[in-house]
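Only one structure is covered here, and it is reproduced in the block below.
All protein chains of the complex are present and in place, except for one that has been dropped.
First chain written, first letter: the chains are A and B, and each begins at residue 1.
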Amino acid sequence: MTRPLLEVDALQVRFMTELGPAHAVDGVSFQLDAGEILGLVGESGCGKSVTARAILRLVEPAGAIVGGDVRFEGRSLLGLTPAELRAVRGKQIGMVFQDPVASLNPVLTCGDQLREVLKAHHTCTAAEAQERAIQLLRRVRLPDPERQAGSYPHQLSGGMCQRVALALALAGEPRLLIADEPTTALDVTVQAQLCELLLELQAETGLAILLISHDLGLVAGLAHRVAILYAGRIVEYAPTARIFSAPQHPYTRGLLRALPAIDAEPGVFAAIPGTVPHPAALPAYCRFHARCAERIARCEHEDPVRRAIGPEHDVACHVDLDPAPVAGRPGGGP
Amino acid sequence: MSHVIVRRLAMAPLLVVTVAAAVFFTARLLPGDPLERLVTEDTDPDFVPRLRRQMGLDRPAAVQFGMWLRGAVQGDWGESWISRRPVAALVAEALPNTLRLTVLAFAMRWTLAVIIGIAAALRHGRRSDWGLRTATLVVDALPAFVLGVLLQLVFAYGLQWLPADGMHALDAAGLDGFARWRDTLAHLCLPVLVLGIHHVATSARFVRAAVLEASTREHVLAARARGLSDRRVLLRHVLRNAMGPLVTLFALSLPGLVGGSLIVETLFSWPGMGRLTVGAAQAHDQPVLLAAVALVATLVVLSNLVADVVAAAVDPRQRREV
Partner (left out) sequence: MTLGPAGVRRHARWTLRTGAALLAVWSVVALLAPVLAPYDPTALGTLGADSYRAPGRTHPLGTDEFGRDVWSRVIWGARVSLLIGAGVALLASTLGAAVGLVAGARGGKVDGILMRAVDLMLAIPRAYLVLLVVGILRPSLPLLVIVLSATGWMQTARVVRAAVREIAAGPYVEAAHALGLPPWRILWRHILPNAAAPLVVSATAMVGQTILVENALAFLGMGVPVPTPSWGAMVEEGRKVFPGVWWVSVAPGVAIACTVLLCNLTGDALRDLLDPRAGESGGGA
């Protein structure tokens, strides 16, 4: 078996907050193989964006990586010098962000920004860079690429900006793309188009994608495997089909139940009660305890450790649940 | 966008007249008779009424304004009541001296402010940043004349490194070439220093805020994620975006070029517009006072206009909103 492309190993990221030091990411581990799409799912505040940024060490100086390791192609990213890190960013690992318009420099044209990144990663003349830039725009299915290269970000729609951002992320021909909520800020139809684009790109180039989202439906359509994040920890980790057919963790079940089903009673929402605890005020026992419908006595004393309950299926929970199907699962799969 | 500029510039003459009117009517409508100051014990009783008629002070204020304005446009700004020299000549002597001082001080202030501001923004959160903020508060509290007096005390009277006041040494006419140049420079030192650093702290604070705001935007993070070098990110992504607010700030401080040197000129006996105005106020010399204030006010308002236009031109996002 070949080595995984990306390994995140017990990663811990600490921030200083009003209430003191907080571990926004507290021992997160997962792997990504070449060509695979992994979905990282969780509510706001669970640490998924921080994890994404920590991989490229973009959380500094506000946050500090205080534990664990991140390895890309076997090499630890945490020990790299700034120059080596820069060679990884964009060239080995690319990243797109949630707000497409905000992730582009407003005072430069799209073409300017593309040429800049192209020249940073490849040696080419200005003319070559221009040519490549247009090719990239074509690859992300941006209509009329020659003209759009001369446009400013504020002249483009959200969906188009995200395509440009994608082009920028892929300019260095990376092997891994980290997509941090790439469709959250977009309309539903545009979301669908972007998902299609991501799948196409993955098929064309064998790109591995770390897809971060709070949208289970999106992840169902794209990812091979899913990791569910809660309060800085992974609580369930399994192939997509199993997550939807046989979720084990009460939180996963709650998330699936909370998805509105087309045949459900109108006006009835099965929300998970309570809110995510503040990262600086986490209990020493199970973090989901306060909101959990399946809790037992042990949950209030001991923090569950992640364990395998099946082939490629990990869960961090004390309770052994019936692997029964849950109502309201979305259609579709990878 | 160009028609925004044209529209603004077209307003300029109207603005000038409005400002001149505001100043003029403020002066004329104040209670009291300005001429009575000129009366001494042995003044001819007919002198004042004659002077009043001569100067048109017995006409309605609006008419007076018209007369004054017409004269002003033609270059006749009246005569000083004290020295009897034409006001226009006094101003023509004073204005370039003021500009010499303020332009240098301006250049000094902004160069320092940009360097300090960027340095502080890059060291955001660390102790040196906090140090700058505190220094700002302290220096801001020091009025120009206190700072000037202190510097005068130390460098001019105490150490005697620099001359205390004036624009040239008394025997400057006899000097030539390098010695003359050095004399001018020496006299410029203290006043430029006081004017220059007086608002550096505030300007630096604004530069820091602008750079900081630009550096926390998402596209800067994205640029780093794309593997661009720190220097490139700073120059093309942070500073380029901070330029807009910075240029606006810079333009907004332009009015100070003309109107900001009152105290310093008085302190260092620098023969500029400020000292002219103060002298006229102290001596109650109305024609000079009126002309000086009107001129300075007009120039300031015009430079505000320029500032607005520059601000609108700088940000490409604003170009769209015409």
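Assume a residue touches a chain if its C-beta (ideal position, glycine included) is under 8 Å from a C-beta of that chain, and two chains touch if they have at least 3 such contacts.
What you see is a predicted model; the values in this text were computed from it and never measured.
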item: Of B:72, B:263 or B:309, the one touching the omitted chain in the full complex; value: B:263
item: Sole residue of A:62, A:203, A:261 or A:281 that reaches the chain not shown, by the stated touch rule; value: A:62
item: From B:91, B:114, B:289 or B:309, residue that would touch the chain that is not displayed; value: B:289
item: Residues in chain B touching the chain absent from view; value: 18-19, 22-23, 26-27, 30-32, 34, 124-127, 137-138, 140-146, 149-150, 152-153, 157-158, 202-203, 206, 209-210, 212-213, 245, 249, 252-253, 255, 259-260, 262-263, 266, 277-278, 280-282, 284, 286, 289-290, 292-293, 296-297, 300-301, 304
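Note that in this section only the chains that are shown with their structure count from here on.
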item: Geometric centre distance via CA averages, chain B-chain A, whole Å; value: 54
item: Touching residues on chain B, where the partner in the complex is chain A; value: 125, 217-219, 221-230, 232, 236-237, 240-241, 243-244, 315-317, 320
item: Of chain A, residues touching chain B in the complex; value: 53, 56, 58, 61, 82, 86-91, 94-95, 97, 99, 102-108, 116-117, 120-121, 152, 154, 165, 168-169, 171-172
